[in-house]
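Moving on, here comes chain A:
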Amino acid sequence: EPGLVIDLGGKFDKSFNESAYTGAQRWVEDTGGSYKETELASEAQREQTMRRMAETGANPVVVLGFANISTLEKIAADYPETMFTIIDGVVDEPNVQSILFSEHEGSFLVGVLAAMASETDTVSFVGGMDVPLISKFACGYAQGVKAQAPDANVIINMTGTTPTAWNDPVKGGELTRSQISQGSDVVYAAAGGTGIGVLQAAADEGIYSIGVDSNQNHLHPGSVLTSMVKRVDNAVYEAFESFEDGNFETGVQVLDLSNDGVAYAVDENNQDLLTEDMIATAEDFKAKIISGEVEVHDYTSDGSCPAF
Partner candidate 1 sequence: MSIINEREERLDPAAPAIELRGISKAFGPVQANSDISMKVQRGTIHGIIGENGAGKSTLMSILYGFYKADKGEILVGGSKTEIPDSQAAIRAGIGMVFQHFKLVENFTVLENVVLGAEEGAMLRPSLAKARKLLTDLAKEYELNVDPEELIENLSVGHQQRVEILKALYRQADILILDEPTGVLTPAEADHLFRILRNLREEGKTIVLITHKLGEIMDVTDTVSVMHHGKMTATVKTKDTSPEELAELMVGRKVLLRVEKGPAKPGKVVLSVKNLHLTDSQGVQRLKGVDLEVRAGEILGIAGVAGNGQSALLEVLGGISEAQGEVSLHGKPLPLSGKGADGLSRREAGIGHVPEDRHRLGLILDFKAWENIGFGYQERSEYNRGPLMDNDALRKDAEGKIERFDVRPPNPELEAKNFSGGNQQKLVLAREMERLPDLLLVGQPTRGVDIGAIEFIHQRIVELRDAGKAILLVSVELDEIMSLSDRIAVMFDGQVMGERLPSETNETELGMLMAGMDGRAA
Partner candidate 2 sequence: MDRLPKWADILLIPAINLLLALLVSGLVIALIGENPFQAMRIMINGAVGSAYGWGYTLYYATNFIFTGLAVAVAFHARLFNIGGEGQATLGGLGVALVCMMLPWPHWSLALPAAIIGGALFGAAWAAIPAYLQAKRGSHIVITTIMFNFIASALLVYLLVNVLKVPGSMAPETPRFPEGARLPSAFEFAGWLGFTRSAPLNVAFFVAILCCIGVYYLIWRTRLGYEIRAYGWSQPAAVYAGISPYKIIMVSMLISGGLAGLMAVNAVQGEAERLVIDSVQGAGFVGIAVALMGRSHPLGVFLAALLFGMLYQGGAELEFEIPAITKEMVVVIQSLVILFTGALDNMVRLPVERMFLRIGPGKDA
């Protein structure tokens, strides 16, 4: 029976965790199987929760988020029989599968779309907690904007530096309004629960927003330009399924544009917002990135960004 440890923020964060949860649910629907699920109570209870999951005999155990790296490094060896999957991080143990996403590439594409949708040539970004991963989103986004509109202005704000920054929609809304006052007319939120405030403010003020992780297009149809979806659901589904099939592979796997691990979402809620021209341009860039013709810089590789 596989196990899923939902990270801080909860499984209904409309974002990262929810996506993982959806993947697990889809697996249940498709296979009729069942899985164990638990939610992390606090930062410091990671280890306890993870061990608890391993000790119930769940296999494989999927943990979500980079914050679990060091804990998993510590405990993986204690449960050699248990397979672990970590998303958004690399743990170099024989029984761990590490899954990375190329968020910078996906962000690049929504950046291109943002630049095309913007009439003021000013777009913005609201991040959650100020960590390198979020800078990776911001950096890819900024590169995409600049690639399409080299003179465009990209305003980048982080909500905060503590985990509460994932959960402060009021602040997110204020940051958005502040960005709007500086001319922004497209805002990209990579901020967990805070993003809800960002999208709300964008909808209230009549500008475009871009969602993240899950497809958030439905939250404010007509205002959410698109969402940079990160197929965590696929990763979870894949981990569960491959283990049942005996195909579980440890080691690092990267989910990127080429395998649809990241993408911009198009659905009935936003198809009127994205023009054919926009989609064509985005698809063009996507092909170039996959082929290597356009290289998107990864902020986390060296801690800097050419587009900032």
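On how the list was made: all candidates are chains of the complex that A comes from, given by their letters.
As a working rule, contacts are C-beta pairs under 8 Å (C-beta built on N, C-alpha and C of every residue); 3 or more make two chains touch, one makes a residue touch a chain; residues count from 1.
Since we're looking at a predicted model, the values are computed, not measured.
Asker: All of 1 or 2 sit in the same complex as chain A; which one actually touches it?
Answerer: 2
Asker: Quick one: which bits of chain A touch candidate 2 in the complex? Just the residue numbers, please.
Answerer: 37-39, 41-45, 47-49, 51-52, 55, 66-67, 69-70, 73-75, 78, 88-89, 130-133, 161-163, 300, 303
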